[in-house]
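A single protein chain has been omitted; all remaining protein chains appear in their positions.
Naming follows writing order (A and B), and every chain is counted from residue 1.
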Amino acid sequence: MSGRERARDQWYLLLPAVLLLGVAVVIPVARVILLSLSRVDLAEGATTFAGLDAYARLWGDSRWWSSWSNTLVFTGCSVAVELVAGVAFALLLHRTFRGRGWVRALVILPWALPTAVMALAWGWIFNDAFGVANDLLQRLGMIGAPVAWLGHPGTAMAALIVADIWKTTPFVTLVVLAGLQSISADVLEAARLDGLSAPQRFRRIVLPLLVPTLLVAVAFRVVQAYGSFDLIYVLTGGGPGGSTETVSLYAFQNVFRYLDFGYGSAVATQAALLLAIAAALAAALAGRKGGRA
Amino acid sequence: MSDLRGRELVKEFPGGVRALDGVSFEAPGRKILTLLGPSGCGKTTLLRVIAGLESPTSGSLDLDGLDLLGVPAGRRDVGFVFQNYALYPHLTVAGNLGLALEVRGMARGERERKIRETASILGLEALLARKPGQLSGGQQQRVALGRALVRQPRLYLLDEPLSNLDAVLRESMRFELKTLLRRVDATAIYVTHDQAEAMSLSDHLAVMRGGRILQYGTPSDVYRRPEQVFVATFVGSPGMTLWRVTRDGDGCRSGAARLPLAPPSTPAEDFLAGIRPEDVEVFASAAPGSFQATVEGAELMGARTLFTLRSGDALTRVLAAPDACAGRVWVRWPPGRVHWFDPATERRIDGAIGTEAR
Partner (left out) sequence: MRRALFALAIVAVLLWSVAPALWQALTALKPDEQITKIPTVYLPNPVTFEHVTALWERKPFGRYLLNSALVSAWATLLCLVCAAPAAAVLSRAPARWRNRALLGLLWVGLFPPILLLFPLYEGVRFLGWINQPAALIIPYAALHLPLAVWVLESAFRALPREIEEAGRLDGLRALDRVRRLHAPLAAPSVATAGLLVFIFCWNEFLLALTFLTRDGAKTVTAGIASVAGSSLYEIPWGQLSAATVCATLPLAILVLVFQRRIVSGLTRGAVKG
């Protein structure tokens, strides 16, 4: 078969995927960017080019800034805790013990269940009057009176973070588990024979060797948490008073409630852009560090 | 002095697998003891028990009279060389060599001195700043050795350290390793399945199978006087020819072939008779005590050729000069070099044994 035939065949094979992505991802993204640069007048049914007006407006929009800071707080706290918890869980699951398969299955359950649905479950858990969170904490003597979790800004964010941690720690756990499994048992035995105690082995052998894996987990999780919608929409709806409104929610409100399509698109685009810039910076940093070492 | 002594060591794994089935041995100080056997015979398990990586189900182990089993793995003062080297991938060669010293709280200056010393013994000075991923197999192997060496332990445990090297490198490293161990005056226990390696390296040899030690002695003893059929066939290459024979008058018979060879004077009628290819004698015409055979095959092995000679349904293998055999020949198994075994117990029968000096 000639090289040209082979190349043609390859393009045929790639076509469905390219088409699918083109239609459902690339074109929409292009459209959203275009919209962010436009003004949509519903009354007249006209869309006019507005340049960077929306972005200028964003700059002065305090609600944008607060939604962005909420997003950062949510992302930062969630990922930080998930990282520690994920490593801890992975270390536990790394040992072989009877019934490990079942335990692992149950540990990934939170991740496999629909976020939106489980958000409702968490809403019930954090219910101020009848919620089991309050009951347990009171029984344990950690709080005196029931807390209106979803009614106060700080506690609402805390509730969100707890729910998010519950949902996505399994993912981190699995990634770290894979990383642990790639560390040869021999190396740990050599360390043991060299006289390192268990904590020393963890600190000096396991952890350094886990760093690449951890970076992957962090990268994935940061991007996912940043774009989080389901959990927040269902559990707090962005409230109380917008204290848990993230950029995804703000964009959604602008488009579907205020029907301000151009502005909503700008919110979404700007948020994505900022993420992309951060990711590119991180990648460059990682690349340089890796290269030097 | 570093004498290591193990008594009745048993290691049973969950599921009932007995990796060690009552092993007793002695590793005299400053000598190299090799544990030789096929895979699954328990040699690596024994090594790991000595290192402290596994605990025996029962039995005792002591070093210079002090019980070793009560001491945790990191404190036994053993240097372990893993088959796959198990180098710390994220540390440089210097880091790999120095970790154990650092953990012991050795001062940096002294540590670096020791690292440099060890590196120069093994020819690693130029590689100290590299990481294991940047080293060749042979270099990695030397770092693994160095990691054990740098601590100057009482005991060296080596788990098939040469098996991952290619054949040529393996042979040169074999000699280097022996020289090195002699130089540091070490007590070493060496595990391998390669009998040539075992024969050339060891002061003492323990042939293992099925979790037990079948025979213990110097390589020469084990080679000249195998106590069991398994040892006889496992040690020595090319392998021994074994015939199942029945007493026949003042000789014995294997199928149609008659061997003018007197079996040991015991009441038994059936025996296993074995002879090493290099001990068989071949003649162009009939000689006293010889019998006929036809040449069936010849494999050139460098200076000599391995001939396969057929007599009836039995084959004898002979290692001789390349032009020694052609067509029909006369074969003799010199009585002094024949090994006799009991077919039922597979143990050596002492009748005529190979005691002649070679």
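Keep this in mind: a contact is a pair of C-beta atoms (placed from the backbone, for glycine too) under 8 Å apart; a residue touches a chain by one contact, two chains touch by 3 or more.
The structure displayed is predicted, hence computed values, not measured ones.
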| field | Touched by the hidden chain, restricted to displayed chains | value | A
| remark: Missing-chain contact, candidates A:56, A:84, A:106 or A:211, resolves to A:106
| said: Using the document's definition of touch, tell me which of A:59, A:124 or A:258 contacts the absent chain. | reply: A:124
| Residues on chain A that touch the omitted chain in the whole complex? | 1, 9-10, 12-14, 16-21, 23-25, 27-29, 31-32, 35, 89, 92, 95, 97, 101-110, 112-118, 120-125, 127, 129-130, 132, 135, 138-139, 150, 166, 170-171, 174-175, 177-179, 181-182, 213, 216-217, 219-220, 223-224, 226-227, 229-230, 233-234, 247-248, 251-252, 255-256, 261, 264-265, 268-269, 271-272, 275
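We adopt the following convention: only the chains that are shown with their structure count from here on.
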| task | Using the touch rule from the top, collect the residues of chain A that touch chain B in their complex. | result | 184, 186-187, 189-197, 200, 204-205, 208-209
| note | The answer for chain B against chain A in the complex is residues 51-53, 73-76, 78-80, 82, 84-90, 99-100, 103-104, 147, 151
